[in-house]
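Excluded from the complex is one protein chain; the other protein chains are retained at their positions.
Just so it is clear, A, B and C label the chains in written order, and each chain counts residues from 1 on its own.
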Amino acid sequence: MIYALCLILFLIGLYGVLVKKNIIKIVIGLIIMDYAINLFLLLVGYKKNGIPPIISKGDDIAEFARNSVDPLPQALVLTSIVIGLGVIALMVAIAIRLYERNGTFDITKMRRLKG
Amino acid sequence: MNIIPLFIVLPLTVAFIIPMISRKFIKLPDVLGNLTTLTLVFLSVSVIGKTGVYMIGGWKMPLGINMVIDGLSVLMLVTINVVAFASTLYSVDYMKMYTSKLRYYSLFLLMLTGMNGVVLTGDLFNLYVFLEIASIASYALVGFGCEYDELEAAFKYLVLGIVASSFILFGIAVIYGSVGSLNMAQISEVIKQRGMNNALLFAAALFLMGFGLKAALVPFHAWLPDAHSSAPAPISAMLSGVLIKTLGIYTIIRVVYNIFGISERLSLILMIMGTLSMVIGVLLALGQWDFKRLLAYHSISQVGYVILGIGLGTPLGILGGLFHLINHSVFKALLFLNAGSVEYATGTRQMEEMGGLSEKMPVTATTSLIASMSIAGIPPFNGFWSKLIIIAACIQAGHPVLALLAVIASILTLASFMKVQKYVFFEKLKEKWNDIREVPLLMCVAMVILSVLCVFMGLLLIPAAWNSFLNPAVQVVLEGTGYALRVLGQ
Amino acid sequence: MIGMTLIVKTIAQWIKSFIFLYGVYITLYGHLTPGGGFAGGVIMVCSFILLTLAFGKKKVLSKLSKALASELDSIGSLIFLAIATLGMSIGGVFFGNFIQKNIPGREFALLSAGMIPLCNIAIAIKVGSSLFMVFIILAVLRVVEKEGRLEMIQTEMREDE
Partner (left out) sequence: MLIGSIIALETSDLLAAVISIGTVGLVSSVIFLFIGAPDIAIVQVVVEVLVLVVMIRATISKDLTTISGDRELFGVVVSIIMLAVIFIFGIKVFSDIPQFGTNIISLFEGAPSNVYLSQGLKETGAPNIVSSIILDYRAYDTLGEATILFTAILGALAILRQKTKRKTKGK
């Protein structure tokens, strides 16, 4: 059931991207989609009463391997957070530049190019 | 086997070094960029016919990330690097129109790295990472001119691109959640053992949407005309020539054929998407008067041919699809470079304003004539052979309607390009273009290289070349999930 | 506008080195405790961001100029790539871990795990400098109206083009 909440979060973000007419709102929608996916990946790797995948001195390795949560999704999420950060930086740069050229964040006023 | 990482390391190193170059050495980035792409061309030609798996870090297969080289990757590698070389050669003079050449070359090489990485990798998440490198570099390059239209196109491309990437990442997450691995061969193996279930179907749908967005297939094509017509010409050539194919078509082939395994339903979806793109793209192109926008719509249409051929699933169809893929890379890149030359000389992209340019720009006019005939499918140019194969494959597979549609789309393409030739290069020279000149030498050289390729690529069908270059790629697609056995067996 | 009130300035002055040190710690112990090059790099940047917010841009740029940040960005990436390539030339495979990584009895020491700490440091340099640039170019930028049209101003700093 908790996965469904992730899906809802993802769809809220998608809704923002599709429907909103303000560049900043679109950016926010994309950020929300990012969060939803990260959360989903981590939840997939979760194990009930799991411990963090960090061995401390004197741990029994076999015991640890049985109890620890899945470390691979964490590595993936780390990468995906960084990717999200880079994308946000580029997006904000383009948004600022558009604002400079146009004086507004509203995309209904700038859809001169038609698809 | 040790040269495989060089496809990543070499452009990456140069891309990291270029921004540090002082602006006193104005020629250095040009030289470095071109040397890199030239080396990559030689490297990619040298791996023709090789297959193998390279395990990064020496880790065994599911533990680490592996690079897989097989017929399909080699085909893509050669195409990517040849087009990239022509584009960098062209950029030397063309990019004098813009400032900040250092960043341009760096971004260009990063995009190239991303594409090479996508083609070589054997790991699903790694594919996503490199796909993002290539996409992010291309977002920045589309907006490189910082004019209003360019920024807007870049933003539109960026938003849709990120949505596509999110779909892909979500698909990867779902796959990881149901399979527990990221290695493509291992995933394929597990799917074969356990059969498909809803989760995997959902992931497949997400992948199709994501990669379809990247490939600009018809329901998802809205970004392409803007992005491709606003970018600087060499970038348009790269985007239309190889980027949509690497990030869209290649990935669709890999995922659909080699990971999930082709099924009736998937094949039908691909064929429908392909036909729709083919017809709608060319219909939209007919009404265009902006040179580059017209070419961009034709890209949608030609990509439709490729997907149609691949979706058929028969050996002949796949051969036609892949052959058309590389042909389209070459002639569409050439056409975009032509459009760039015209824009460089006249400063406009509107076709009504041009006319009679063949007197003043003989090289551009000749090469564009070759490319136009090639894209319209006139013998003996390369486009003819691949379209013929696709149409024949349609008939052979029992879809005469699709074959008819393909022929009609081809005729419409011919009409559209006759319009281009008539308005841009023939007719009478207009008064205001009396003082224009042919573009600089290096730009001409780049165009001539591509047009020579256009003429002679039909030769790839003779047995010797066919066996070493096209056939291995077709075999990779045909073997389907046999991919897993081959890779894991290494 | 040069910075905020005296209180903020004083506290920022005290705290900034601690934040920076914490970043260094997170980076160096990344292979033993939670954290790593990326988190460490971002934390180091946070100290610079604090300084920028408190004192204004001039003071920070005198410590770490944009050109230097840009070069550090490239250098960090190059170090990381060089480690990978060294793996190829010494260890035989791309990204081979070419330093002996499993010295018996030293499993939880700072100097263990082969190339991982080195990679952490390279990433921290790279991430730190590039995020600093993001902050500088995006957050300090102003769009103002000038002679009837909008223009971007990067106050008292010239773009290097």
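One rule holds in what follows: contacts are C-beta pairs under 8 Å (C-beta built on N, C-alpha and C of every residue); 3 or more make two chains touch, one makes a residue touch a chain.
Being a predicted model, the structure only gives us computed values, none of them experimental.
Visitor: What chains on display are touched by the one that is not shown?
Guide: A, B, C
Visitor: When the complex is taken as a whole, what residues of chain B touch the one chain not shown?
Guide: On the side of chain B, residues 12, 16, 19, 56-57, 59, 62-65, 96-100, 103-104, 106-107, 110, 113, 117, 125-126, 129-130, 132-133, 136-137, 139-141, 143-147, 151, 154, 174, 176-183, 186, 190, 197-202, 205, 344-347, 435-436 touch the unshown chain.
Visitor: Could you pull out which residues of chain A are in touch with the chain that's been left out?
Guide: The missing chain touches chain A at positions 1-5, 7-9, 11-16, 18-22, 24-25, 27-29, 31-32, 35, 38-39, 42-48, 50-56, 61-62, 64-65, 68-72, 74-75, 77-79, 81-83, 85-90, 92-97, 99, 104-106, 108.
Visitor: Give me the chain C residues in contact with the hidden chain, please.
Guide: 26, 30-39, 42-43, 45-46, 49, 53, 70, 73-74, 76-77, 80-81, 84, 94-95, 97, 101-103, 107-108, 112-116, 119-120, 123, 126-127, 130-131, 133-135, 137-143, 152, 159, 161
To be clear about the criterion, only the chains that are shown with their structure count from here on.
Visitor: When the C-alpha atoms of chain B and chain C are each averaged to a single point, how far apart are the two points in Å?
Guide: From the centre of chain B to the centre of chain C is 36 Å.
Visitor: Centre to centre, by mean C-alpha position, how many angstrom separate chain A and chain C?
Guide: 22
Visitor: Please list all residues of chain A that touch 2 or more other chains.
Guide: Correct list: 97, 101.
Visitor: Could you tell me which residues belong to chain C and also touch two or more other chains?
Guide: Where chain C is concerned, no single residue meets two or more other chains.
Visitor: Using the touch rule from the top, collect the residues of chain B that touch chain A in their complex.
Guide: Contact set of chain B toward chain A: 125, 129, 132, 136, 139-140, 143, 146-149, 151-156, 158-159, 162-163, 166, 169-170, 173, 176-177, 182, 221-223, 225-226.
Visitor: Under the definition above, what is the set of chain A residues touching chain B in their complex?
Guide: Listed in rising order, the residues of chain A that touch chain B are 10, 14, 17, 23, 26, 30, 33-34, 37, 40-41, 44, 72-73, 76, 79-80, 83, 86-87, 90-91, 94-95, 97-98, 101-102, 110-113, 115.
Visitor: Spell out the part of chain C that touches chain A in their complex, as residue ranges.
Guide: 33-34, 36, 38, 108, 127, 131, 134, 137-138, 141, 143, 150-152
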